[in-house]
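Apart from one protein chain that is not included, each protein chain of the complex appears where it belongs.
Up next is chain A:
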Amino acid sequence: MDSARRGAALQEEMELHLAEKAAELEAGGMTAERAQAEARRRFGNVTLKQEESREIWMTRYLSELGQDIRYGWRTMTSNKAFSALAILSLALGIGANTAIYSLMESILMRALPVAEPESLVVLNWTSQPPQNASKEWVHVVHGIQGILWPGDRGALVTGMFPYPAFETLRQETAAFSTLFGYFNGRKHNLAVRGQAVSAATEYVSGEYFRGLAVAPAAGRLIEAEDDRAGAAPVAVISFAASQNRFGGAPAAIGQAILVDNVAFTVIGVTPPEFFGVDPASVPDLYLPLHSSVLVEGPASAQMFGDENFYWLEMMGRLRPGVSMAQAQAVLAPRFRQWVAGTAKSDGERAKLPAMILNPGAAGLGQLRREYSKPLYVLLAMVGLILAITCVNLANLLLARAAARRREMAIRLSLGAGRLRVVRQLLTECVMLASLGGALGVLFAVWGVRWLTFLFSRGREDFTLHAELNWHVLIVTAALSVVCGLVFGLVPAIQSTRPDVIPALKDGRGGAARQRTQHVLVVAQIAMSFLILVAAGLFVQTLDKLHSVQLGYARENILLFSLNARQTGHRDPEIATFYAELRKRFESIPGVSSATLAQSSIISAGHAGKTYRGAMKIGSVAIDGASVMTAGPRFLTTMQIPILAGREIDDRDEQGSKAVAVISERLARTYFPNENPVGQRITLVDDKREVEIVGVSGNLRNGGLKSGDSKAMTVFIAASQASPEGVTYALRTAGDPLRYVTSVHEIVREADASMPVTNVITQAAEIDRTISREVMFARLCTGFAILALLTACVGLYGTMSYNVTRQFGEIGLRMALGAQRGTMVWMVLRRVLLLAAVGLAISVPVTLAATRLVKSLLFGTQPNDPGTMALAGAVLLSAACLAGYGPARRASRIDPLVALRHD
């Protein structure tokens, strides 16, 4: 009876008592009123008596709970191996789930730390791809600065808009209370009192902070009047930057700073929890949109007027009561009308961008897009592992319940309530689960750190802070208690079934329990196989990625970037400055050659300005070639073979004959029957011609996964282009990172205010492009081992139990002359049968499930027979290994002992 009903019953009972007493007194001659008062007086304080009664129940309940816990603890400590196994496997299962869930929560679900984040919307547009069959770019988007991602049916989606579109939409005030724009200014040189560091910069429109409803930690934030051409150059810095550079938020206000040698005044500091609009990157510095003209140079001024250059991102705050759909209905036609006016041909008019609004509560979605699928896959895997763990626990508990059946039967026959015994058993399970859960939280804390490390691999500005919050903790706690209850309940009820008498006589479990155990083991094997195959596929993907032919050296190359323009160097001195530095790097002992380029090979096309303009050989247009700038000895340093002519060297300076080296594929495609050396290529946009001086081997362009293995490349002399920042590459003896100190010294001597950025080895940079795959392969391998171990423990437990159960039978058979080998085989046969059934169930499921991860694989098919066969073999061997212990024990049963055993 629950306490509320008990209380009500007691109340009724007492009232009846008072009524009867009063009736009796009344019968004795009292008036009704006096009788009632007298009855009450004799009874004493009703409420107090109720309290007392309630206390009796409560004390009883607590003391029973205490008993249960003490008893449970005794049972747990007397079965140390069992308890440790159960707790550890639960802890691993719960820990893995909590860690992955924490990460998901922070990447996929967490809202921006601003007021009413749910009323924020991100403006995006979608359109057919700009390239048609002839690979010509025909689109109103003539240039774009930012990320495009694939939408439905090959469409492009992006959040970049031209500035005039922002101005137009800003006038539509019906839907939004504020519309604000911003663009990622990447890294700039931030100098405070002569000390320079590289700082992530965000250019924001005047409405940005008002729109996000952020209050300053100190000073004031950027406002509309700060964001105008000619306004005083002001800057807002992040709370962290104010701490690091000024020793506190208030101290930063009014201070002068240099951003790429341009003076700004710090007017405010953002609050500590604010990280901008993109959870993946936290700006150190916020500058007014229009101040980009000061920092980025006059080219930036043109962007503001260009209707066909897409670079500005926008977010709006909905007016109260306006839904996202309503806002879209207002804005989309306005944008369509505006964008139609920017189309210059029918081709451009044919695929005009169409505006779509997306929820902005969680900020920009780059991380979400990149990691949501992997995270769901991981979550599914850890979910499976938890399921295996729970099944295992149920299995262990079943086996133990069988072993304790006698004990339970005795307790029941001695008059213990069935509920009481079930409660006792459940208390034990919940205790196991709670301990598992507590340990799981520890694993999760560690796991989250490790996962964050894996995710952030090599990204110095990685700012995702996944942490265990109370959400996740509640889920974990619930998980552990539910595990304990669900998987304790069945065995508990089974072992207290009323058929106690047969249990007392027999003392061993029935066939039904054995069947349940077998079903559980089969389920575990089936789930383990699924995880094993997934791990196999991801490991193979990683392996394929590592064996990709690059065409250039991977090891012993140190990369780092410098930007002379940002510290105030100007043409033409920049070129000599870079060339001088290169020579000094080359003279570091242990460095065999040094070169420079606009960017590293891997990030070519991602970093800075790219040359993607048209190229012609005579009147023939070159299609699909990329241009890279290369300093002297680039091919030598990168170990790209020189197939004809020469590479770019010190002779190729500014003002001398413009030269280029082309890759083999380009040479074969456009000069099939002649020697390309001495021929000319026209760079249409640059309005100049370069002379081909050499032919290089083919190299892979871009990342390992997406890149083209035989890209056509045109190397032009770096000194003859006009590079902003440059990336140096040093070919070193031994570990490239050993030379970092020397590099820093040389740079400091040359220009003390110039930070060395992006210091990384070539190998690490290549691995960074496949960090997701590396992470996946590692995690999945870990999970697979975990799953396999857990399943083996389950199998071992079941088989051990079977052997114990068949003690007498085995003894008898041995007494009748069965060989030890026969007994081993008898047990192993069952193991193999269970494993085979598990596999038979799992193979079709796995074939269907792995299709879902196809997009995460590289060079591997989801139904790869090799992987499936290997996973199956591993599983079968593990099963045999797990079964061998019990099998051996079966073969060693002494027939005499067994026959004498009850």
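Brief remarks follow.
The rule we apply is simple: a contact is a pair of C-beta atoms (placed from the backbone, for glycine too) under 8 Å apart; a residue touches a chain by one contact, two chains touch by 3 or more; residues count from 1.
To be clear about the criterion, contacts and distances are computed from a predicted model.
Per its UniProt entry, the chain excluded from the display bears the name "PadR family transcriptional regulator", taken from "3-hydroxyacyl-ACP dehydratase", "PadR family transcriptional regulator", "Fumarate hydratase" or "Cytochrome c oxidase subunit 1".
Summary of contacts with the chain left out: across A:L10, A:A354 or A:A438, the touching residue is A:L10. Summary of contacts with the chain left out: across A:F43, A:Y71 or A:W446, the touching residue is A:F43.
Screening A:S53, A:N308 or A:S372 for touch with the missing chain picks out A:S53.
The chain that is not drawn here is touched, among residues A:E20, A:D650, A:E674 or A:E691, by A:E20.
Taking the whole complex into account, chain A touches the unshown chain at residues 9-10, 12-14, 16-17, 19-21, 28, 42-46, 48-50, 52-53, 56-57, 60, 415.
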